[in-house]
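Would you mind keeping the following structure in view while I ask a few things?
Only one protein chain is missing; all other protein chains are in place.
Lettered A, B, C and D in written order, each chain numbered from 1.
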Amino acid sequence: MASPTLTSTPHPAAEPTPPGASRAKDRGMDRGFRYLSIASGVLILLVLAAVAAFLVVRALPALKAGDAISQDVGWIGAGQSLWTVIGPLVFGTVLAAIAALAMAVPVAIGIALFISHYAPRRLANGLGYLVDLLAAIPSVVYGLWGVMVLAPVLQPVWDFLVRWLGWIPLFAGDSNGNASNPPRVLLTAALVLAVMILPIITAVSREVFLQTPRLHEEAALALGATRWELVRMAVLPFARSGIVSAAMLGLGRALGETMAVLMVLSPGMLYSFKLLVASQQQTIAANIAAKFADANAMGVSALIATGLALFVITLVVNMAARAIVARRKDFSGAN
Amino acid sequence: GSDNATGGSSAASSSGSAAPALSGTLNGGGSSAQDKAQQAWIAGFQTTNPDATINYTKSDSGAGRKGLLDGSLAFAGTDAALDPTKEIATSGTACQGGKAIDLPVYISPIAIAFNVPGVTELNLSADTVAKIFSGAVTTWNDPAITADNPKATLSGPITVVYRSDDSGTTKNFTDYLKKAAPSVWNYDVTNTFPVTKDTFQGQNGTSAVVQGIQAGTGTIGYADASAVGSLGKVSVKVGSAFVAPTAAAAAAAVDASKRDTDGRADNDVAIKIDRTTTAAGAYPAILVSYLGVCDTYATAAQADLVKGYASYVVSSAGQDQAAKAAGSAPISDTLRKDVLSAIATIKAKG
Amino acid sequence: MSQRIDAKDLNIYYGSFLAVAGVNMSIAPRSVTALIGPSGCGKSTFLRTLNRMHEVIPGARVQGTVEIDGVDLYGAGVDPVAVRRQVGMVFQRPNPFPTMSIAENVLAGVRLNNKRINKSDANELVEASLRGANLWNEVKDRLDRPGSGLSGGQQQRLCIARAIAVRPQVLLMDEPCSALDPISTLAVEDLIAELKSEYTIVIVTHNMQQAARVSDRTGFFNLEATGKPGRLIEIDETATIFSSPREQATEDYISGRFG
Amino acid sequence: MSQRIDAKDLNIYYGSFLAVAGVNMSIAPRSVTALIGPSGCGKSTFLRTLNRMHEVIPGARVQGTVEIDGVDLYGAGVDPVAVRRQVGMVFQRPNPFPTMSIAENVLAGVRLNNKRINKSDANELVEASLRGANLWNEVKDRLDRPGSGLSGGQQQRLCIARAIAVRPQVLLMDEPCSALDPISTLAVEDLIAELKSEYTIVIVTHNMQQAARVSDRTGFFNLEATGKPGRLIEIDETATIFSSPREQATEDYISGRFG
Partner (left out) sequence: MATLEQVPDSTEALRRALTQVDPARKRKDVVMRVLVYLAFALAILPLVSLIWSVLVRGLGRFDGYFLLHSMRNVFGGMDAGGAYHAILGTVLITGWATLISVPIGLLVAIYLVEYGTGALARAVTFFVDVMTGIPSIVAGLFAFSLFYLLVGPDSRSGIVGAVALAVLMVPVVIRSSEEMLRLVPNELREASLALGVPKWLTIVRVVLRTAVAGLTTGVMIAIARVIGETAPLIITVGASNSINNNVFSGNMMTLPVFVYNQYGSGLVACTPGDASCIPTINYDRAWTAALTLILLVMLLNLVARGVSRLFSPKTRS
C-alpha cells in the first residue's frame, strides 16, 4: 500500500475537486477524442454527398446534350438522347436483378431454415461457414465460371424451357423458335447473380430466424406442433419483415453487380422480356464497364449519368430495405 | 518477384544491336485487334531496351485515338486512320503544336469464323456473307449457302455473333460488305455493328466474339484472323476463286490498294483499301491497323522512345515477330520505306 | 381429463452434464403440485421432461421413466408431438403469438390438427377456453385484436386459455407469475385453484408464499454445489413442508437462510 | 477512510421520466446501509447517483444535492471522474476485465489511468487489496491467469478488490450477491462485515434476509404504480424495520405480500 500515487490521495474535504494538471489533460483528451469521432461521422455524410455531387456534376453535360449526344457517343443511336437509352438500361438492370431475386429467395430461405432449424447444431455452423464462403469468392471468378462452366450446362435446360414453356412470354424463343446458342442470355446471367446474392440473403434471414424468440418457438412446440408447423407458426411470421429486407439487400447487390453480367450476357438495348434470347437487354453496371474504356468526354459523361441512375435505384431499394425493418434495438443496455 | 518472366538475359539479346538502349515509359492503347502483335512487339523491344517499359492497354480503336488526342496516351493503336478534319485538325494541343500522324503497322485478314459441327471448310460469296450478316439468310441449308458448298452437310439455324462494342474490326468488315456486296448490304459503315435481330448475339471484344462462336453451334461471326484459333474460316469469293484469310492473301490485297492522300500530309501514311479487287489470291476483308503517334513530343527522350519503338515495330524483325504471334501479314518493303521516312519526321518540341 | 404422473429414477442431462439426478415423484390427478428450490437446482429442467419439451434443447436427454397413467412418455413409438398435446405448458413469460389475434391465439393449437374447424365450433371453443382462463369478460369485445396488446397478466391468462383449448390431460406451469404484478398474480392464482378440478397441475415457483397459497403438495429441489446435479430433497403435503419439513435443507431454504 | 453521505431532496430523471423522487437520506461513516424494495422502485438508480455513474446513461440527470462530508458531488467544478475514484462501486454481475489477468484486474484502476507504478509497489498493492477482499489465499498462485477463470463468487470478490485498490472513501454495491450461489454469498457477506470497519458501505439487495444479516440500517423504497416515481418510504435501524416498521407498505413488503 506504499504506492506514492495512492498515498498522495488528498484529504477528503479537499478531494472532490482536485484541480491537478493531469485531470485537466484528461478532460482535454476526452473532448479531443469526442470531437475526432464526431468529425468522422460528419465525414461519412460528406463522402456520400460528394459521391452524389461528383456524379451529378460529371453527368450534367450528357444530360443537357439532348439528341446531339449521338454524334459523340457511338453506342447511342442517331437521333436518340440519353433518356432513350437509359430507359432500356434501367429496364434490363431491374429485370436481371428481379429474375435473380426470384431464383435466390426461395432457396436462400430454405438454406437459412436448414441452418437455423433443421441441421444438427454442430453441423450448422460449418454449413453456415460454407455458404459464407460463397460470398467471399470474387465476382470475376463467378463470371469466369458462369461463362465457361455453367453456360454449356445450361444450354439443354434452356432449350427444354423454350420447347415446353415457350408459350410463356418470358421463355419465348427467338424467331427460329430456339433458345439462343450459346446461352449468353439474361436468365444465365441472372442465375449467376442468384448464386452470388444467395449468401447475403441467407446470412440475413438466418440471423433473423435465429432471433425468433425461444418463447414463441416453445409456445408452438408445447402446443404439439411439428417442426414445420413450428416454422410456420412462430418463425416465418416473426421473420417476415427480416426476409423482405434480406431480399432487398440481395436486390441491391444484384442491381450493382458488374463483372458476372459483363462476362456472361450478350448485350442489347431493348425493352424485352425474353429471358432466353441473346442481345435483348443490358444492365447499367455492365454497360459502364464495357463502354468506359473507349468513351470520350461526352461518353464518360453519359456513362456517369447512367451510373447516377443506378445509384438512385440502389439507394431507393436499400432505403426501402432499411425502412421495412426498424433497426434492431441496442444490444448493449446495462441493468 | 521478377519482371524477367521469359528467362531471357538482357545482355545476350542486346548484343546484336549497335544502337544505344532506350529508357523510359511509354503508355499506349487502343485497338484490341493489334493487341497480340503489340504484346509481341513490346516483348521484342523491351528485350533489346531493358530499361524501357511500354504499356499497351487493349480496349478499342476509338479509345486509343481519344487517348492520343487528349494527351493521356503517347501512341494509339487504331484500326482506322485518324480523320483528317475531325481528329488530326484538333491534335495540336496534345501534340505540342505539331499534329498526329498514322503509321500502318499491322495488316491482318478479318476471318469470318464459324462453328458448324462436321464442317471444316466453307465457301461463300460476298453477297451470301452480306445476306447472313443482315439476317436475310437464317438457316445453314439455305440454297445461297449450299450452292457454293455442295459437299458439306449443312442444317440448322444460323446464330450470328457480332461485336457489340465500338470496333475498327466492325468498321472494316462493314466497309467490306458495303463495297463488295452493295446490292445486299444497305447499312452505313460504322464502328457499331448496325443490324440487330433476335438470332444475333453481340459480344464485347474480339475474344468474347470468338468465345461466343466457339461455345455455340451453328454460329458464325467475324474477328481478326489472329484470334479465331482453330475455328473454321470462310473462304470468300474473289473474282471466280475462293480465297482463305491468310497472311499472304491479306498482303496481296494491300498491294492492290493505293495510299489515301485526301487532305493528309506526306508523313501521314494511310491506305485506301480496295475491297472490290479481283487480283488473284487477294483477300479483301482485311484490316489495316495503324500506330497513331504525334510528330512532336514534349521531350527528346519521349520522341526518341516513340521513334525507337515505331521503328522496331515496322522493322522486318518486328513484323516477323507479329506474324509469328498474331498471324498477321508483314508489310511490304515499299510500304516500310514510306513509314520509316514518316517516323524520321518525329521530333521533340522546340 | 386429468391423469396421474409417475417419475421413476429420472436422471436429466444437458449433453454430458447431469443437471438433475434420481427423481422419484408421484403426482395425483386433479391436484396442484408446487416445485420450489433455489435458482439452478433443476426445477424447470424437471418440469420440461414431463412433456418432452426437454428434448428441444440440443444434446439434452433423459434416463428413467415418466409415466402418465402407466404409459411411459419415453417409451418406444411414443411421439413427442402427441405427448405435448396431452401435457400442456405455460411459461414464465407470457408468449402469445404476436402476429395472431386473441381468438387465433386461442385456436392456434387446435388449428394444427383440425384445419377446417367450422366457424361456430371455433367461436364456441374460443369462448369456453377464455372463460376457463377467466379472461372472457375482459377481452370478448376485441377478440380480433392482437394478443400482444393485452397486459402481462391478461397475456398470461391468454396463454393458459391457449393451452387448455387443446384439452390436455396435464398442465405444467413454469413460474407463471414471476413476470406479473401482484394483481395479475392474484388473478392467475385464482384461476389455478379453479382449474384444479379438471386438470393435473404442476407449477414451479420461486415465491414460497405462492406455493403455500395454491398447492396441495410441495416438492423441494436443491443442489449441493454448482456443477453438482440438483435433487428432489423432499415432497409432501404443502402444509407439512412449510410447518415441519423432514430435512434441514428444506427448513433452511423456506426460512430464507439462502437462495 | 470513510465518509458521511447526505442526500437532500433528490429527484432523479431518465430524460423526462422522473424515476425517483424526493429522497432525503443520511448515511453514517463506517456503517452498512441496505436498500430494499420491489423491482423497478429505483434502488439502483439512487445508488448510482452517489458516485455520478447515473450520468453515464444518456439523458439521465439529477436535481437536489448529494454531499460527501459536506462537499456537494454535483457542485460546480466537481469532476465526475474524480468522484468515482472516491466512491467505488461493485455491480450486480461480477465484471472483471476479460482481457486482464487477476493481478492486472486489481491494478486496473491505477493502470488504466496511465499512472506509473513500480513493480514492488504494484505487488504490494495487489496483495493488500486481495487480502482485503478475502481472496488472496485462493488466487495467490495464479495471479497471472485470466480473472474470468474464477468462480462467480471469487470474481465478485476480485471486483471488490479492484474497487478498494484505488482506496475509495465509500463503497457502493448493487445486488452484489444476486448472481452467486449460497456459499459465495456467505463469503461476500462476511467480507462486507469486515470492510465496514474501514469504509462507508451502501448495498442494494433484493434478499431481505441478507439485508437483515449484513446491514446496520435499512432503507425501503417503493413505488405506488408503474410510471410513478419511486420513493424512499422509510429508513431506520435494520432491527426496527424488520420487527416493527412504521409504514404499512414496508410491513406488507417484508412479509412477502408482494414483490
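The criterion applied here is as follows: contacts are C-beta pairs under 8 Å (C-beta built on N, C-alpha and C of every residue); 3 or more make two chains touch, one makes a residue touch a chain.
Because the structure is a prediction, the values reported are computed rather than measured.
Undergrad: One chain is left out of this view; which of B:Thr78, B:Ser167 or B:Gln211 touches it in the full complex?
TA: Missing-chain contact among the listed residues: B:Gln211.
Undergrad: Considering the complete complex, identify which of A:Ala68, A:Ala102, A:Leu130 or A:Leu165 is in touch with the unshown chain.
TA: A:Leu130
Undergrad: Looking beyond the chains shown, say which of D:Tyr13, D:Tyr74 or D:Phe91 touches the absent one.
TA: For the chain that is not drawn, the touching residue is D:Phe91.
Undergrad: Which parts of chain A face the unshown chain closely enough to count as touching?
TA: Residues touching the hidden chain, for chain A, are 26-27, 29-30, 32-34, 36-45, 47-48, 50-51, 54-55, 57-58, 106-111, 113-115, 118-119, 127, 130-131, 133-134, 136-145, 147-150, 195, 198, 202, 226-229, 231, 249, 252-253, 255-259, 262-263, 285, 288-289, 292-293, 303-304, 307, 310-311, 314-315, 317-319, 322, 327, 330-334.
Undergrad: Footprint of the hidden chain on chain B, which residues?
TA: Per the touch rule, chain B residues meeting the hidden chain are 1-8, 25, 27, 35-36, 39-40, 42-43, 46-47, 53, 55, 57-58, 70-72, 205-208, 210-211, 214, 225-230, 324-327.
Undergrad: For the chain that got dropped from the picture, name the residues of chain C it touches.
TA: Against the left-out chain, chain C lists 1, 3, 68-71, 73, 77-79, 81-83, 85-86, 110, 112-114, 117-118, 121, 124-125, 128, 167, 169.
Throughout what follows, only the chains that are shown with their structure count from here on.
Undergrad: Chain C to chain D: how many Å between their CA centres?
TA: 37
Undergrad: CA centre of chain A versus CA centre of chain B: separation in Å?
TA: Inter-chain centre distance comes to 40 Å.
Undergrad: What residues in chain A touch two or more of the other chains?
TA: Counting only residues that touch two or more other chains, chain A contributes none.
Undergrad: By residue number and range, which residues of chain B touch two or more other chains?
TA: None at all.
Undergrad: What part of chain C is in contact with chain A in the complex they form?
TA: Residues of chain C touching chain A: 51, 53, 56, 58-59, 81-85, 88-89, 91, 93, 95-100, 108-109, 112-113, 159, 162-163, 166.
Undergrad: Spell out the part of chain B that touches chain A in their complex, as residue ranges.
TA: Listed in rising order, the residues of chain B that touch chain A are 57, 59-63, 66, 70, 138-139, 157, 159, 164-166, 190-192, 196-204, 208, 211-212, 215-219.
Undergrad: Over in the complex, which chain A residues touch chain C? Could you list them?
TA: Going by the criterion above, the answer is residues 120-121, 213, 215-226, 229, 233-234, 237-238.
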